[in-house]
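As you look at this complex, bear in mind that one protein chain is not there, while each of the others sits in place.
For reference, chains read A and B in written order, and residue numbers begin at 1 within each chain.
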Amino acid sequence: MRWGMAIDLKRCIGCYGCQLSCKAEHGTPPGVFFARVLKQEEGRYPTVRQLFLPVLCFHCDDPPCVDVCPTEASFKWPDGVVDIDAEKCVGCRACMMACPYTQRYYHDEEQFYFPGNGPTPYERARSQRHEAGVVMKCNFCRDRVRAGKQPACVANCPAIARYFGDLDDPTSEVSRLIKDRGGYTLHPELGTGPAVYYLPP
Amino acid sequence: MEVVSEVTPTCGARDDVWIPSTCGLCYGTCSILAHRVDEVLIKLEGNPDSAVGKGRLCGKGVSGLMTHYDPNRVRVPLRRTNPVKGIGIDPGWKEISWDEALDEVAERLRKLRAEDPRKLFIQRTTTVTSSRTPMQVFAGAFGTPNRSSAGGGLHCGNGAHLISGIMHASWSVVPDFQYCNYAVYFGASKGHGAGHASCSNMGMAADARARGMKMVVVDPMCNFAAAKATEWVPLRVGTDAALALAMCNVMVNELGIFDAPYLRAKTNAAYLIGPDKLYMRDVASGKPLVWDSSVNEARAYDAAKPDDMALEGDFTVNGVSCRPAFQLLKTHLARFTPEWAEPITTIPAKDIRRLGTEFGHEARVGSTIVIEGVTVPYRPVAAIAFRGSQGHMNSVYNFLAVDLLNQLVGSADMAGGCLGFNPASHGHPETGRPRYIPKPGPDGLMVTGSWMAHHVPYPIREPRLPEELGMQDLFVLCQTSPFSDSADREEMWKKFELPYRPEILLNYGTNLLMSIANRETVAKSLTQFKFIVSFDLFLTESSEFADIVLPDCDYLESVDSRPNFPFIFSLPGGMGEWCWPIKQPTVKPEGEQRRSSEVLIELADRIGMREDLNAAYNAILKLEGPFRLQSDRKYSYEEVCDAELKTNFGAERGLEWFKNNGLIKWPKKPEEVYWRHFVDVRVPIYWEFLPQLGEKIAALAEPRGLKIPRHYYEPLPDWIPCPAHDDPGSDRDLFAFYYRDIIHTNSFTMENPWLDEAARLDPFSYTIAMNAETGRRKGIEDGDEVWIESRAGRRVKGIVHLTEAVHPEGLGIAACAGHWGDGMPIAKGKGVFFNDLLELDFDHVSPVNLNLDLCVKVKVTRAKGARR
Partner (left out) sequence: MSVTSGRYEQLIQDLRAEVRPQREWIERQGLLLIVGHFLSGVAAGTWLFSLVFHFPAGLAVAYAIAALSAAAHLGFLGRPARFWKMWHARSSWIARGFVGLTLFLGGGVLYLIPIFLSASPWQSGSLIAQAGYFLALAGMILLLFYKGFVYSSSKGVPFWTSPILPALYLAYALRGGVAALLVICSFNGINLDSSALGLLELWIGISAAVMILFYLGVMSGSSPIEQYSVRELLRGRAAVSFYVGTLLVGLGVPIGIGLTGLGAPLSLGAVALVGLASVIGDFFVKYSIAKAGIYRSLTSSPHWRDKSAAVAGVPPLSVKP
């Protein structure tokens, strides 16, 4: 059993829905993004395209971030999800230096979205759980998945461009999409074995 | 609505529910589920049960809680203490009680109504669809014809809605994503960022893309739709009509492709036109004549069989030589060769020819398809347009020329074609409501079954000396008018002897100071109101001109029985489900905010117009039988909502039922979606009424010194340049235009810190997109701060982003940003205030539908020293 994701770049419209639904789900502090959408131009006018690249923690099979962690705060669940135990994290940021995909963010100090106003009721309920002085990242929406739901960014994607499932099961939707559409991972040359695949546009 | 299982276990939570309601961050009105735990909203998700959004929300929708819990929201009624009004002038707000506020407002309104109700001007934001009914009802009851939706019609709608209404019986058009194979977008982002049913369309467009639908996007910028297109066709801003007409010409005159049976049966193509450009009419019945080739004589259009109607040829009827409208169109089109269009649009003739050819061939004229056992014509091509192409002086022709593509190949509201949003509904199977179907009107031309604005686009009203301050009763083809704020409004009112002047403005949300045009002009008009009341969430730049601000409840605190009705607005088009969701309160307001809908009822009562209000509700909500409001009783808005729901869906399905179930839905029938094949109505490919209308308006206007340019009133579309196109200024060499950002709604959401943060990370949201080569030529580098200056000398500042993805002559500016007020501190100073470049007067609106001209020829210079 290994959780993984396929992101269909043909369907993706760069709407930021994943980045923002993730924020809404986890109440991540300012400047912390478990999901992001990158934009890039290809070609020269007028033969040019805007390309969108939605990214998140790739939940590597051989995660450098875990190798360098001195406290085992960063660890891998048996189902392949790479997670951080905030209780154990000393905030040494070695994992940020180790992640080849810049998917880790240092939550340096408690901070809220309306400067000078303290936390909103929402932030009190959702954001204040996150302790400061530690590193944060996507956990494949562990709680939702445990509750039998899809990750927030997958369930919400308006273009239905994100698919989540078991990479070890060749019959799962993700596995089939990756096989049929020739899914690929980013920086495969690093041998990190990401669990997030992209389907070509 | 069954409670969805908890996402994150919030232990020991007593209050823990998912409440079905409706998003309010743009007019897309997607269905949401609000997760409330211990009286706090902790998550908004899409409602998977609903056809509106299908359980998915756009980035704005999922961020709603950051707007809802914004500490900068207005929480108590405010009165200004500083009588002086102006941009940047502190109103000196003083907190007052609701009673004090309502007394004062009611008192003034009561006086005004007794004096002359027309002196009340009512304005609402387009962003909050739910504000439509209460404001419309209040205006009706009060007795003022003066309602407006701020920048609404002026920017997005006077062309799009007029022509979608006359040609498709709907508010707007969209490709039939399920069956379309080839869609051409003329300045619309539907399915890729904005527009009606925008979130639902994103999924449907992605399906179409996956299915292999080809999409050609005609747009000065390769932004959202173009990014996903099979082909991006960059054009010079505002020249869409030239391209569309050339494509029509290629189809009709070069390839001989057109759908004759459709044109005969569903349009006025066969109507005989005399030398006076008017219909030849049956002497007895006065009905337009067609040439019946089976008997070789002219007959009333409804007396001849469509198959026998002549589309081409010269005929003589009672000694008058005449030709079918189609013959005139065909001849008219001949002059619009691709070679003619190339220098206007900058699109190479060979490409124009190719596009026309592809469109014609892909249309598969003559083919049919069986959908759910019903056979309908199959025309898998669509030419759609929206805000972009119609936001010009040439608004009407730009949009009409594009729709001609659909009309010529018969793809209008046929399977795979260009669909209006749900123009026909047979109603819920149990109650037969809501039922509306387009019907034939004067001369057999289509009258819509359902409409949004005060008057249906057809039949066309008789122009008269204006009694409406926007003069929509003189320029009868316009929905929203510039003359409520324009620089020349007083001059106009004098010219046309407007018997009164507006004195009180009742505003709902609209931030017109930013959303219409240059702020100087709008500010001037605002200062001329004796008294301004504004229902607001925030103290916007515009509320700073108000005398009293009433803190409103937001969408998560309000109720609405019809957030998504009429269906012609934001219910996804095509096959699928009819879906009627409601909006309901999910939490209580944190401050003293009250629902504007209730406040309006309270005001009506204090003014002493309860009867009129109830009567207006009965009329506008079409309340019937036991559910009609009694004239003497005071109802809460919840009761009104309850009445509407019961009228439509039966006594057992009132507000309570909907609060639990969230929505009701039932399947669409092919006879509804592809109604045009089944309903005997015709649409005008030849606008016979235009020349007459032009004359009638001129007869009133020209004696009073306002010239009506007749070439805008010809029955067949043409390309007419915008002022920007004939601007001689040699150093003004770029066309500035704006476009919607996918994560911002007009001027609203820059205050939402999540959206603002995302926008700051985006290369385009807050910058000015300039073609890289153009930048190089001008010695401007990426990140440079520049001044953009218009012919009138208006200047705005911004940071340049050099890109390959914009036309070399174009300057693309996102959203309606550039806030300067302190009421929205997160938004303040973010992005570029494009509208400050726009002139607002008769010379810059379409002389037909008064749509504002949204392209500006500008000069760009580096702000000195600035580079970062």
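Heads up, the rule we're going with is that contacts are C-beta pairs under 8 Å (C-beta built on N, C-alpha and C of every residue); 3 or more make two chains touch, one makes a residue touch a chain.
All values derive from a computational prediction rather than experimental measurement.
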Contacts of the hidden chain among displayed chains: A, B
Among A:T28, A:N156 or A:T185, residue touching the chain not depicted: A:T185
Selected from A:M5, A:V55 or A:A195 as touching the chain missing from the view: A:V55
Contact footprint on chain B, counting only the chain that is left out: 230-234, 342, 346-348, 351, 757, 760-761, 763, 773-774, 807-809
Interface with the unshown chain - residue positions in chain A: 9, 30-31, 33, 36, 38, 40, 42-43, 45-49, 51, 53, 55, 64, 67-73, 88-94, 96-102, 106, 108-109, 111, 115, 132-135, 184-190, 192, 198, 200-201
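Convention: only the chains that are shown with their structure count from here on.
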Chain A-chain B separation of Cα centroids, rounded to whole Å: 37
Chain B partner contacts - residues on chain A that touch it in the complex: 8, 10-11, 13-17, 19-21, 23-25, 30-31, 36, 39, 41, 43-46, 48-52, 113-114, 117, 120-126, 143-144, 147-149, 155-161
Chain A contact footprint on chain B (complex, rising order): 5-9, 37-38, 40-46, 53, 55-60, 62-63, 65-66, 69-72, 192-193, 199, 202-203, 205-207, 209-210, 222-224, 226-228, 232, 234, 590, 742-743, 753-755, 757-758, 761-764, 771-773, 803-806, 808, 826
